[in-house]
Every structure is written in C-alpha cells, then in structure tokens.
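For this depiction, one protein chain was excluded, whereas all remaining protein chains were kept in their positions.
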Amino acid sequence: MGDHAKPAKNHAFFQHHFNTVGQQAGAAKMGMWLFLATEVLMFSGLFLAYFVVRALYPEMVLSSHELLDKTMGGINTVVLLTSSFTMAMAVRYAQLGDNKRCATQLLITLACAFIFLGVKYVEYTGKFSHGIFPGGYFHYDEAAQYAHSHGHSFRGLPHVFFGLYFVMTGLHGVHVLAGIGVIVWVYLRAKRGDFKDGYYAPVENVGLYWHIVDLVWIFLFPLLYLVK
Amino acid sequence: MADAHSTESNYLTATTGLKSWLFTLDHKRIGLMYLVGVLVFFLAGGVFALTLRTELLTPQGGDFISATTYNKMFTLHGAVMVFLVIIPSVPAALGNFLLPLMLGAKDVAFPRLNLLSFWIYTLGSMFFLFTLAAGQLDTGWTFYTPYSNTTGTAVISATFGAFILGFSSILTGLNFIVTVHKMRAPGMTWNKMPLMVWALYSTAVIQVLATPVLAITLLLLIVERTLMIGIFDPAMGGDPVLYQHFFWFYSHPAVYIMILPGFGIESELIAVHSRKHIFGYKAIALSSVAIAIISFVVWGHHMFVSGQSELAGIVFSFLTFAVAVPTAIKTFSWVATLYKGSIEFNTPMLYGLMFLFTFSIGGLTGIFLGALSVDVHLHDTYFVVAHFHYVMMGGTIIAFVGGIHHWWPKMFGVMYSEKWGKISALFIFVGFNMTFFNQFLLGQQGMPRRYWSYAPQFQQQHILSTVGGYLLLVGFMIIAIYLVHSLRNGEKVGPNPWNAQSLEWTATASPPIEHNFHGQPRVENDPYNFPEIDRTGSSH
Partner (left out) sequence: MPTAASTFAEDTDNLYFFITALDTLFFVLIMGAMGYFMWKYRRRSKDQKTSSITHSGVIEFLWSAIPTVLLLVVFIWGECDFVRQSVAPADPLEVRVTGQKWYWTVEYPKYPGVSLNSSTEEPALTLMVPKGKPVRLTMTSTDVIHSFFVPAFRVKRDVVPGRYTQIWFEATRIGEFNLFCTEYCGDFHSNMTGVVKVLEPDDFERELIKAGVLTQEEGESMAAYGERIYKRRGCVACHSVDGADGTGPSWQGLYGRTESLSDGTTVKAEDQYIKDSIYEPNKQVVAGYAPQMPSYQGQLDNEQVTAVIEYIKTLK
C-alpha cells in the first residue's frame, strides 16, 4: 500500500493508476519476483523429470554424460557468472543515475550472453555431427562408435539422456535469447538516459531475470556434465 | 458520492469504436471481453456435451455419431470447458471487473499485462479452434501418454493451445496477487477485504504456483511427440505413469482454481441477500488459504489404480480427506449465515441456495472417491463424471451464473426480468440434477466413462440424463435471451440496488466511471455490516 501521504510525483514514467512512485516500484518488484518464481517452478518440473530418469537408469545416465564436454561447459559457467557480475554492476550504476557506465556494463553482459550461445552452438553441432540428435533421431550406432573412440561405452538407452540434455539446455538457451532481447531494450534506454532520479526498475528487473537464467545454468551444469 | 455524478459518462460510453475495446487498458472492459469469450465457449462446450448425450440415448453406438467423432467430442467438451470456460470464468471475467472496484483501486497493478493476458487467451483459443479444423484430437482432456504419443490427431496444436492459455492464467494470477498486496485503498486491511477478494487471491496463488508445472508438462509432451525423447513413451524406455504425476500435479490444484472463486461469489451472495454479517469471516478466508496449500499434495488420488505404490495411495487418500475439512467449514458457515437473516429470494440468491445444494452433493461424493477401496470400484466410471459435474457445473458454473446476475446491474446499470430469472433457475435446477444424479447411479453400477456404446441395462438412466441435458439448454437459452434483452430495455438502477456494503456498490456509479472512483475511497466499515443488523443483539 505504500505511503499514500506522499503525493504522486510528476515523474516521466509514473502511471496514473498508482498513488505514489513508491507504490509503483513496489508493485513492479513484487510482480517480477512472482514471475521469477514461475520460471523456477517451470524448470523444477524438468529437474524432476531428470531425477526420475536418473533414478530409473543410473548406469545409463553415468555412461552417457561422459560424452558431454566438461571444458566447454565449464567455460560457459564462468562466462555466465561473469555476466551476472556485470549485470549487477549495471544495476548499481542505474541506481546512481550513471546511464553511461550502466550501458557499458550492459554491453559486456550482452557479449557474455553471445559467447555463451556461441559455445553452445559449437557443442550442439559437435554432437549432431556424431549422430547424437535429440530423441528419436538419435543414431545409436554412430554415437556408440563415437563414444567408443573416446574410451566410453553406452549402457541402456542413451537417447533418453541426450533427449533430456537437449530439452533442458534448449529451454535454457531460449531463456538466454529472451535475456538478450530485454538487455538490448534496457541498453537502449540507458543510452537514451532514461534512468535517473531513482527510477531504475527496468534495469533491476532485467537484472533479476538474468540472475535466474544464470542460476538455472548453475544447476544444469553439474547435473548434466558432472554426474558422479 | 457516486450519485452526484450519475449522469456523466461511464466506462462503457467513455470512448467508442472497436479499437477502444480491443486495446483498452481498463480492467472493466477487459473483464467484459473475457465474459463474452467465456460465454461463447460455454455455449460451444454445451453443444459438444449435448452431442455426446444424444448419442448416449441408445446402448449401441453409431445412431448419431461414430466412435471417432464421439471421442473427439468428449475431448473437446472437456478441454473447452476446463481451459476456456471454467478456469477463466470467475477470475478473469468477473474477477477482473470486480477486484479493483472491491479494493478501492483505479485499476489492477499491471493493466498492460492484463490486456496481454486477454490477448494470449484469444490466441490460445484460436489454437484450440485450429485443432477443430485440423483433424481434431481424441485423447480426453487429460492427454494421457502413451496414447497421446501415438494417436494421429492434432495433439500438438491442442497442447500448444493449452500451453499458451497457461501463460494467460499465470499473468492474471500474478497481476491479482500484486494488486491485492499493493493497491488496497486506505483503511482496507486484510480483514476488511470482501471474501470474494480473499478467494481471488488464493486462486491467484495456485495459478502462479501450479500453472508453470502444466506448462513444462505440455512442453515435454510436445517434445516427446515431435522428437521422441523417450521420457513418457514406454516403447522408448520412458514411463507413462510419470506423465500422469506431472499432469495431476497441476490439474488437482486446478480444480481448486476452478472452485475457490465460486466460493468467493457464494459468500457475497449469501451475505448480501440475507443481509446478515457473514458467519465466520476469518474461518472462510483462512480455509481458502488452507485449501490452496493442501491442494498441492493430493494429486495422487486420481491414480489409485494406475500402479503407483501402495504407500503413495495411502498418503494421498489421507491428504484428500484433509482437504475436505476446510471446505466443510465453509459450507457450514454459509448455512449459518442464513440464521436470523432477512432472506430475499431474488435470482442471485436462488443460485446461491442452489449452489449449497448441488455443491454439497458434489463434495460429499468426493468422499467416496477419496476412500481407497471404494475408489477402486468407482474410478473411471460415470460416478466420477457425476462428481466433477456436481462440483464444476453445480459449484462453479452455478456460482458464476449467480454472480453474473448479482453484478449485472453494476456492470450495465440495468436490471433483468426477475420473473424469467426465476423460471430459468428452475429449469437449471431440475435439468442439472436430472442430468447428473442419474450418472451416480450409472457409475456405481459399473458404467465406465468415455464409452460410446454400452451394455443395455444402463439405458434408462442414460435417457433421463440426456433429457436433463436438454432442459439445461433451455434454461441457459432463457438466461441469454433476457440478459441481452435487459441491456436495451432493462429498468435503470441506481449505484446500489442490493443495498450492499462493499466498495464496488457504495463508492461507484452503476455502471462505474472510467477511473472507477472520484477521488480516493477510504474504508471504515467491514463489508458485511448491513444497516439492518440489530446492534443490541436481541432478536424477535
């Protein structure tokens, strides 16, 4: 409810149906947190599916995950962590009304996002070239041969593991793409100098979103790449 | 304060043209657009239902439609009624209209999101219609795997439609939660909120928490169908029962998404039309929250015979009974509210009383289904069909229709014909019980659901049930006619024809102005303090 005593300020981005700027900012923040909760719940459904598959076929998951490239996964983890840091900096600058620095930080964040997707692209095409396609398109013989040449052997039904791998990282990738979209949007607004006088909710909300995307990866990485 | 301005323009007349509706940010207009959508789909769903009923007049299949058509019909009927009608009915249509008015706010917290949510609803329903055109689907509204992986019909477009509709539902829920937290008028403490607001709030919480799980389930189903990932399909090494867990984890809470708003309306109807303070305000408000929480842990009661572990069955059965208690509390409180009231039998109240009758039957038959050994016999028979129609149709839809009548003067500033209102209520009461009570008898005799043809000994009850279905059609047709008629010819009413005490009646015009209130309303009174209440406490 906020403090209705304070009159509505004539702020550029103030919407009439609120009584105060504080109320508006509070609503925006709460809405964002709720949205993030739905994101987390959605991914937790996938994690659940993963744990069920893992409980059903522990051997299969162990033997299949060896084919994922831990180095690339590791690089991506570092890249995303870095981007989370620069995103936090961007929020800080927006708070201070320093649109220029904010824009720079956002640019670095964007660069990280692209690096992440680039690495994923290399990983995906690498898999495809050895017959590791999602689900029913999986070429067992070709993939098994590839596994063999790396000193591993499949047990059970590897296509289930890779199917999940593609779905989980794919959905995460879609979220990275959406993240790029919204970061570009706040970047343009920072360029325009929108964030001042304590108005920085968009950057903050985009930041929160980006941290969640990061957080999901922090779970995906060990579960998929580092199963033991 | 509203009377002084009663001649000025209202939200219906403030702007004109199609665009002023389709791109409106006004929660009241968005609510009305939802209402139109919901009623159109209700008619469609009803026509599908009557198609089913007509085929079931005779035991042998094929008198009216083929088995394939029958299967598509009950799927469409169930899916349309659930995803396009009942879930958006009260929250998105009436809730949108009422929530800010009841809270004393100018709008919901995020009006643009609200409009987006409406558009997503439209888009999602387009996908459903596309499904109709594109070979349709025949999986049942539950989309069970592996059947849904193998059947040749338009499963993908339908599930994608449901997936999109899920987002609409999430956005509405999110918007409502923030609105209730942040937009209450000065003086509107949590304990002064009308119970309708409490109900919408609890519903919104479930929508936000449960719908993402449906989204991911449907997404997995789509991926399974297109890429053959192999998590649900046993032929690929998957587990078909896992799908059922996912599905019911959403869909059980969803049944409370459907009923809680109905409870909210019921509280308003009973209190306002008996002019009595609602009995046990706190218990009603908090039991909604209790239901919202417990509803997340009872999903396994749909799977007692699916091959889930015995222990799981026991735990789920226990929790199912736990969730019945808060509902019992509400039911008793509504009846107690009537005690020493001043009960007027107008159309909204008739629906309020009808709700108590039909919903009680629906809820009480849930007890049979929650009891493990009895459910073994009743599962997937018409007993279940009867149970859920008694709670969904006899609960939510009846409350919804009552709510439409109750707030109709507020929405349009006119009154409908009381006489026809009562006549149609009678049709609906008789028709409804005739249609569905017979189905309890069928079910306990062992008549399975989703059957296009059946053993001859079941015919009698099926005929009665079909006749009841047609009576329902007549009843709803009458309603549609006199409501539309009242828009032009209805008697004009003042801001508060029921003499109710909540803000939407006391502080706004009928119909309300575009920005709801002149100035900022303040709340001193409790919404159920009616002027007739005898302060001395003595009675006569």
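In order of appearance the chains are A and B, and numbering begins at 1 in each one.
Here is the rule we go by: a residue touches a chain if its C-beta (ideal position, glycine included) is under 8 Å from a C-beta of that chain, and two chains touch if they have at least 3 such contacts.
Nothing here was measured: the structure is a model prediction, and the numbers come from that model.
S.K.: Name every shown chain in contact with the chain that has been left out of the document.
M.R.: Contacts of the omitted chain with visible chains: B.
S.K.: From the list B:189, B:342, B:460 or B:520, pick the residue that touches the absent chain.
M.R.: B:342
S.K.: Quick one: say which of B:21, B:357 or B:470 touches the chain that got left out.
M.R.: Checking the options B:21, B:357 or B:470, the one contacting the hidden chain is B:357.
S.K.: Specify the residue from the set B:22, B:455 or B:487 that touches the hidden chain.
M.R.: B:455
S.K.: For a quick check of understanding: of B:51, B:96, B:217 or B:331, which residue touches the chain that isn't displayed?
M.R.: B:331
S.K.: Provide the residue numbers of chain B that touch the chain removed from this figure.
M.R.: 61, 67-68, 71, 138-140, 144, 146-147, 150-152, 234-235, 239-241, 274-283, 304-307, 310, 313-314, 317-318, 321, 324-325, 328-329, 331-333, 335-336, 338-345, 353, 356-357, 360-361, 364-365, 367-368, 370-377, 379-381, 444-446, 448-455, 528, 530, 532-535, 537, 539-540
The definition used in the following text is that only the chains that are shown with their structure count from here on.
S.K.: As a quick test, compute the distance in whole Å between the mean CA positions of chain A and chain B.
M.R.: Roughly 35 Å separates the two chain centres.
S.K.: Given the complex with chain A, which residues does chain B contribute to the contact?
M.R.: Residue positions touching the partner: 105-107, 109-111, 113, 170, 174-175, 177-178, 181-184, 186, 208-209, 211-213, 215-217, 219-220, 223-224, 227-231, 236-239, 242, 246, 515, 520.
S.K.: In the complex, go through chain A and note every residue touching chain B.
M.R.: Against chain B, chain A makes touches at 1-2, 4, 15-19, 23, 26-27, 30-31, 34-35, 37-39, 41-46, 48-49, 52-53, 56-57, 134-137, 156-157, 159-160, 163-164, 166-167, 171.
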